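First the structure, in the form of structure tokens, and then the observations on it.
Shown here: the complex without one of its protein chains, the others still in place.
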């Protein structure tokens, strides 16, 4: 397809901090593992660019919805030295953002057999090569040549997106459950963050047994989606710690059994572990999902309220090393897992099935949606962190 | 406690079939692995016996409820040669039956520290020694000196029962959710069969991932409890095959998404696998729970509708060798697990938590309850297989 | 590269048996799941054909060694109705055979980055698409569009082979351990069958714990390679049942602790399970690798000598349904896995590491090697089943 389209771009300056040792990978690809040490002066702009062209194994997606993610905000926000806040992987020199997306296929490459124009789809953001050793060994999220939609190449805050067909998942089945098309695509655009939570909980963490008692820290979208999944997996008591009142309310709607305000606990002279121990008759929680990123604060509480064989799953990246008192884990036969990505292992497929079956309802946390052209304004609203999930609809 | 009590006893004759090779274990213990080859002329009788006496590590339970299990019926029923139908483990010469039980502790042994008189409890039926190699290695259901309440020693179709304290589980917490005491204890008495299903699905079979598509064959209590657990664990489509109309209805109440009558399928010229494949877009089911025992019939259907990496869990014992076309499993990377028992691995604990949290509702399948004194009559009703679960209340 | 090359082709007639229901997949691809029901009158011929041309993501390999596999023989041999013996997957109308191969890369496609001309390589036979749902979910051996080198498209009984680069594995490191180039490549060509055994044991079967007691049935190459791997994984007692005297000797060389001739056991009035039970103090074996294909005979022996939590791994396809007395598995908490293929999960990588470290020695079972031009003669020798492994060297 030829023509122009509107899109929201991020521009940054490549200024590695002196103390940051760039690896060979980073030097040769400009994909940086700690973006906060390299990308400076981030700024977003609404631009007009050519509609991108597909290769033989790609599809062209007319974007219908694309979310604003917490990571997106960290790409845009910066510290006192004007360095990007985001401590993860990215190539941000000049890129269309947006990686939680859905839309309609409008063109397919000559070798594409699994999709046809008109298909409703979402796409994995992790763009695994499929041929490196990590990919061949079943770890697409650890692809040695990892690219990421809206993070290392152009994403979905745009009217059109080119994606490899192998990343796309058909959501035509949503038509049976979501009669409103806008809602359908907004929900479709949440499959990516849902899958990040699912990958952390069920693939990396091995999931729970029905009856387990579970704690979630932090109610950004990953935490909230994690809550609904954990409840559907049979958590018999789901405790949530979150400072924001609105988000605590959402947590209850998503399936939390009990929500707690950490500040209030502190004010009452208690610690979070006291609450967890009380709620579990002193046994401690069986499963922790750390999606707050404030791991320095939550780690001691987790370590002091471990059930026997408890699992701790970190899905939010702690920006700095966390003092971790492993001594507490030995008598409890416990473990810590770190989770990145969402690809592989049936994750997208299972999330789509759960939504199609009406078992999880991501729409509950969609606060509002804006036309793409009001995207810059929407970003400003999102920066206030009052909303759970804001969508852009090109 | 001294005195007399009423109880229902089973009497059998020990007449090993000629072709049955008794093992050393069987000869020395009279615990027979294939009871249908040894125990003859089973007959039940209401008797009056002494209230049993506790040892230092036992508790005396005043029985409040005890279920009639499908196995109990197979203990009592016999074939054309008057041999017991039950093909499993048992010592049935002279025994009080009943192994799905709940009650109130009325006495504790001198070394018991985890319970006190007045505690509401249920008990594991599997009586593991805790000291043999299998027990030490974490396989209590495979105890080398396995005894079983109501199967190798006196059970719960009685006013009182002596059980080792280590088999008991506290259900005082049920008081918060079941205000009716009779209902509370009837539900308490279903923890054992619930745990048989849970052990099969989650411990032996490793459970499902939320979103998986699941098939259950057979809607006796194990199948029905399995259905409610699988749905709570996140099955996105739960298909059930069961010939009995009433049981199909119960399956829907317990959480099945679709129920099918095998006879009707056959009449329409189809096979069960055709239905499963159609319901799963040709992918096949991810998880099978075989609780019908008609494995000769269900196995081919399972093998022809396997998803990639599908699991088949047999929880009902097929009485005879089953012709199994393993060829079908190779391209699907599939596996078969057999499950016996319910002890260990947090199973009782998790089932109790799920019930306490109001997440599973065993009472939905309790058809009726009879006073113990009408137990013989209740057994006759149960033999008709129209009811799901009949309870005796001493 | 242009020019002619010599190769050994198989020709068959496509004559589906009347009772065989061809699936849509089979009809549209001519890839047949039960080849013994469709492919008739197999015949091999030495031919001269064009050297094949590479695509952008392929490599051209100058074949240095290619094994004759038991499956190859079943492709060529036929029953009384002239149907091929092989009961598995294949498209055999007109195909160069050979799938256990090694060689030197002589050309690479324009998009290939992981290999360069001169690299010593072997290749996976399973040709997974990398884009279907099974592949995306981490099951390349279950690829929905599976092709197989030397089984559905031209293989390695030829001077040159075209293979997708993503299937190749670098074995340059073998130069340090194998100074003789012919030996190096002969060993390189055994990585494929080694990986079939490894996939069955360690990926599908989850491996053993050091100290486990293990039984292997059948000492074809898969069984023999399995033996060496199981010993290296810590089997404390490795028992092998194999009728061929020469193969029993090889089993000992590969690491078996005890070898038994099933015929001799039978003659002495015993059964194989008696031997296993005696060797394990009555506990039974922890792990079974069934690589004989005579599963109808071995299954009862396995089921009668199961340790608690024993695993049975079928890697040889039983041609017919096997009467399986699952009753024996319940009290032993046991399971059966079926394994096909060798791709994914680090399998090729780990096998290559083990050989590079001198920890397993596949050369011990290479009986002889023939020039490709004497391939037809070599096949005749192989058909006698006296040799373990015969290689062709183009």
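Think of it as A, B and C in the order they're written, each chain with its own count starting at 1.
Basically, a contact is a pair of C-beta atoms (placed from the backbone, for glycine too) under 8 Å apart; a residue touches a chain by one contact, two chains touch by 3 or more.
Just so it is clear, the model here is predicted, and its values are computed rather than measured.
**Q** Among C:1, C:27, C:113 or C:357, which residue is in touch with the absent chain?
**A** Result: among the candidates, C:357 touches the missing chain.
**Q** Of the residues A:336, A:355, A:372 or A:388, which one touches the chain left out of the display?
**A** Looking across A:336, A:355, A:372 or A:388, the contact with the absent chain belongs to A:336.
**Q** So that we can see where the missing chain sits, which residues of subunit A does it touch?
**A** So the residues of subunit A touching the unseen chain are 33-34, 87-89, 133-134, 137, 139, 141-142, 204, 283, 295, 308-309, 314, 317-327, 329-340.
**Q** For subunit C, which residues touch the unseen chain?
**A** Listed in rising order, the touching residues are 198, 202, 207, 209-213, 229, 232-234, 236-237, 257, 346, 349-354, 356-357, 359.
**Q** Which residue numbers on subunit B touch the omitted chain?
**A** On the side of subunit B, residues 114, 130-133, 136-138, 140, 165-166, 343-346, 349 touch the unshown chain.
Convention: only the chains that are shown with their structure count from here on.
**Q** If you average the CA atoms of subunit B and of subunit C, how far apart do the two points sit, in angstrom?
**A** About 42 Å separates the centre of subunit B from that of subunit C.
**Q** Which residues does subunit B have that touch at least 2 chains other than itself?
**A** In subunit B, no residue touches two or more other chains.
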